[in-house]
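Here the complex is missing a single protein chain, while all its other protein chains stay put.
Take a look at chain A:
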């Protein structure tokens, strides 16, 4: 659990972060979203003391971050950044093992951990271990960057626009991977982005920053249906709201018994996917399958009812 308590950062008389208080529960993803200059990155960097707070404090699992020397604190907190920041002169294995090496893990434990992480990120260890960052694709570099941040099993993972440099298709895959890995490991993640779509897609909680202040901190559905200020509404986008909302609801929630013609969708895809399939193929209902077996159907009316609820 990360407790941020009235934390403030002032640069040369300009307040970048203004008395922000919020809590990120263990095992959840909190996404901080805002425009550039909103103070979101400064807020993130104060958690591992890359920026020293002007006032206020951060507690991780109840312990103040001020109680530990900054570099020792950072070794316990994973940190992944935009453009991956891999060391170009080190192999993939040395990059991933960087923090464990700082913590003086024994060699065998480090190499076992490296292989475990490469496998987790769907990269064949024998094939990738000894490559250099310049020999990887952008998506692979980014995965190695996140793997490096997770290497020492940190209490907390901080991510600063980790997918910012990726093209849309790779980015969507990277987001799915992160969700899957976070579920598997139960890590606590705080992620910064300027992309509301990404925030809604990834976040268990979304924190919207504007002008150094935290304007809303709520689950994604609430951000979409009840934006606290005009700024939040703008970030969500009026026209997009029903679609954003539908993208949060899995088919299993509105599924009914019965059958429908055409190709089936998996039960964990969203209502937005189902709506899209209905419109594109001119159907009024789509069949749903779970583990490859027919499970029921979702009708266009049910989707519409769910989208109107938000109004």
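Quick notes
By our rule, a contact is a pair of C-beta atoms (placed from the backbone, for glycine too) under 8 Å apart; a residue touches a chain by one contact, two chains touch by 3 or more; residues count from 1.
Definition applied: contacts and distances are computed from a predicted model.
The listed options are "Putative membrane protein", "ABC transporter permease", "Globin-sensor domain-containing protein" or "Nitrite reductase (NAD(P)H) small subunit", and the UniProt record of the chain not shown names that protein "ABC transporter permease". Contact with the undisplayed chain is limited, among A:63, A:116 or A:135, to A:135. If you put the hidden chain back, the residue from A:74, A:143, A:201 or A:283 that touches it is A:74. When the missing chain is restored to the complex, the residue among A:19, A:98 or A:243 that touches it is A:98.
On the side of chain A, the interface with the absent chain consists of residues 48, 50, 70-76, 79, 81-89, 91, 98-99, 102, 132-135, 145, 148-149, 158, using the contact rule stated above.
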